[in-house]
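A protein chain is absent from this complex, but the other protein chains hold their places.
Take a look at chain A:
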């Protein structure tokens, strides 16, 4: 079983600050991490390899520094790492990103053996689009299984795979045939800490670096800004509300008095809520 896991290096969004004047992201000093959802994908791929054998290739498109993330993935136990990096990719939207990644995946298949499953995370924490996985699937003509919470089984002989995916209002159990693209949902599993052997192997393994030509990409018009139909016209910070909360006085009041004051303030602000609350609490 050969799986390719797409990972992205992202700024740790919990630590992001927005420039107060320019409304741009201040990246300086913000640590980068592997997109957390991609780790669920990596873990799923490693678990499959443990069960069925085979290899796990991690693929990342990004600037040269993204090599750090790939090294990390190797220490978690991935077998091979490919960094796709070229200035032609700068400014790619999801359509251009899926083009570059799918081209690289095709090349990985030619170079290292046919790919059975492509994994991605559900979405990234910087872009939050959840569009790159489906884009790759379409471009490689793979069946897509998004928001997968569990791989229920794979039959190596018939090449059938059964998964559970989160749908609106329930869980869908789907069966399809490899090769497929799977986007993994959050919280499905915890990423393992690689073994010492993994760490040693990772140190030796090294990262394969490809530019556009190496990945067999000749249609440069489909890459980067030029290959991106969407255009970001404006970036801005959410408007701060100027009005501050009305604070309920607490001095010298016990809990019951505070509660009464709070309820009075709520109903004072919105008297219509009184009827709503009566209706709801009565269970209508």
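The rule is short, and it goes like this: contacts are C-beta pairs under 8 Å (C-beta built on N, C-alpha and C of every residue); 3 or more make two chains touch, one makes a residue touch a chain; residues count from 1.
Rule of thumb we're sticking to: contacts and distances are computed from a predicted model.
Q: Quick one: find the hidden chain's UniProt protein name among "Biotin-dependent carboxyltransferase family protein", "Transcriptional regulator", "Electron transfer flavoprotein subunit alpha/FixB family protein" or "Dihydroorotase".
A: The chain we cannot see is recorded in UniProt as "Electron transfer flavoprotein subunit alpha/FixB family protein".
Q: Pick out which of A:57, A:75 or A:228 touches the chain that's been left out of the picture.
A: Missing-chain contact among the listed residues: A:228.
Q: Thinking of the whole complex, not just what is shown, which of A:65, A:156 or A:173 touches the missing chain?
A: Reading the full complex, the residue touching the unseen chain is A:173.
Q: Suppose we count only contacts with the excluded chain; which residues of chain A make the list?
A: Answer for chain A: residues 8, 11, 13-14, 16-18, 22-25, 91-95, 97-98, 124-135, 137-139, 143-147, 162, 165-177, 186-187, 225-226, 228-238, 240-241, 243-248, 250, 254-256, 258-260, 262-263, 265-266, 269-270, 273-274, 276-283 touch the chain left out.
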